[in-house]
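Take a look at chain A:
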Amino acid sequence: MPEEPKSPTLPPSGEPKSTAGHAPAVPAKPAGPVPIPWDSAMVGKLKGQYGSGIREANTYLGQNYMVVEPSIVSELLQILRDREQFDYCVDVTAVHYPQREKQFDLIWILYSFPRNERIRVKTMIADGERVPSAVPIWATANWLEREVFDMFGIRFDGHPDLKRILLPDGWKGHPLRKDYGIIQQDQEWVQANLGIESGQ
Partner candidate 1 sequence: MQEIAQPGMEPVATTFFFYFLSGITLVSGVFVITRKSPVHSALALILGLLAQAGLYLMLYAPFVAGVQIILYAGGIMVLFLFVIMLVNLERSQKEEQFNKQWLIGLLAAIALGALFVLVYVKGKSLFPYRIAQPIENSNTQQIGVMLYGQYMFAFEIASLLLLVAIIGAVVMAKKRI
Partner candidate 2 sequence: MGAGQPGDRERPINMTDRTITDPKGDDPKTADSTRFLSHLELDQPDKTFLDSNELVINMGPQHPATHGVLRVILKLDGEQVLGTECVIGYLHRGVEKIAEHRTYTMFNPYVDRMDYVAAVSNGLGYCEAVEKLLNIEAPPRARYIRVILTELNRLASHQLWLGTHALDIGAMTPLFYTFRDREEILKIFEKYCGARLTTHAFRIGGCQYETYEGFERDVIKFLDFVPPKIDEYEELLTTNRIWLERTKGVGVISKADAIALGVTGPVLRASGVKWDLRKAQPYAAYSDFDFEVPIGANGDTYDRYSVRMEEMRQSLRIIRQAVEKIPEGPIMAKVPKVMKPPVGEVYHSIEAPKGELGYFIVSDGSTQPYRVRVRPPSFVNLQALDNMVRGALVADVIAVIGTLDIVLGEVDR
Partner candidate 3 sequence: MLNYITSYLSSNTTPGQAGNVFWALIYILVVFGGISVAVMAMNWLERKALAHFQIRLGPMRVGPHGLLQPIADAIKLMTKEDIIPAEADKFVFWIAPLIILCASFAVYIVVPFGPTHAITDLNIGILFMLGVSSLSVLGIVMAGWASNSHYPLIGALRSSAQMVSYEVAMGMAVVSAILMTSLHGLGAYGVGAGTSGTGTLSMIGIVQAQQEQHVWFLFKFFPLGFIAFGIFAIAMVAETNRAPFDLPEAESELTAGFHTEYSGLRWSLFMLGEYAAMIAVSSIAVTLWLGGWYRPFPNTLTGETWDLVFSLFPGLTFLALAAIAFVGVRRMPKHPYFRVQTLGLAGFGVVLGVIGLILFVPPVRDRIQDIFWFVAKVAGFMYLYIWYRATFPRYRFDQLMKVGWKVLLPIGIGVLILTAVLGVVL
């Protein structure tokens, strides 16, 4: 089903907001868009199959996503590709939530050519937890997972050649983690290879 323009529950955008600019009191913000449960034939089948494995399946701003248990992720991805024809893995990426117990959000964005539909599969994993690689399912995941490893330090089991892709090999630290400072650099690597005492 083509992505419907806007989720129905949102207030109609035409409603005149107060004129922009320096209105004295900012009016009470209309309730922001809220994720609504997403139930489609596919989700029903998957829930039947995995039950609690699929934590939640919602639509937010018209984009369907489901949060899944790490244990069943690779199996689910395989099913999504073979049965549900999601033959194009758009992106594999991660988001770091240091304050949460399961620190990382691992996200696969999939698209199906036959059904012209896009979904996101999310799973939450702790630091150091390993996830089976998606390379056997989609060849494009090779470099995408290497970049996630390079930037976040998440290891993927079964990846043919898991090593850094953007940063030099000997670099220590994973920049996109929240605890990695914006101007921080691997001083030891910089001195060893560039012969300058600091990167700044």
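In picking the candidates, the idea was that all candidates are chains of the complex that A comes from, given by their letters.
Assume a residue touches a chain if its C-beta (ideal position, glycine included) is under 8 Å from a C-beta of that chain, and two chains touch if they have at least 3 such contacts; residues count from 1.
Keep in mind that what you see is a predicted model, and the values were worked out from it rather than measured.
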Exercise for review: Please name the candidate from 1, 2 or 3 that touches chain A in this complex.
Suggested key: 2
Check your understanding: Within the complex, which stretch of chain A touches candidate 2?
Key -> 2-3, 6, 10, 13, 17, 20-21, 32-33, 35, 60-61, 63, 87-91, 93, 95-96, 107, 109, 113, 116, 118, 120, 138-140, 142-144, 151, 160-161, 163-170, 175-176, 178, 180, 182, 185-186, 189-190, 192-194, 199
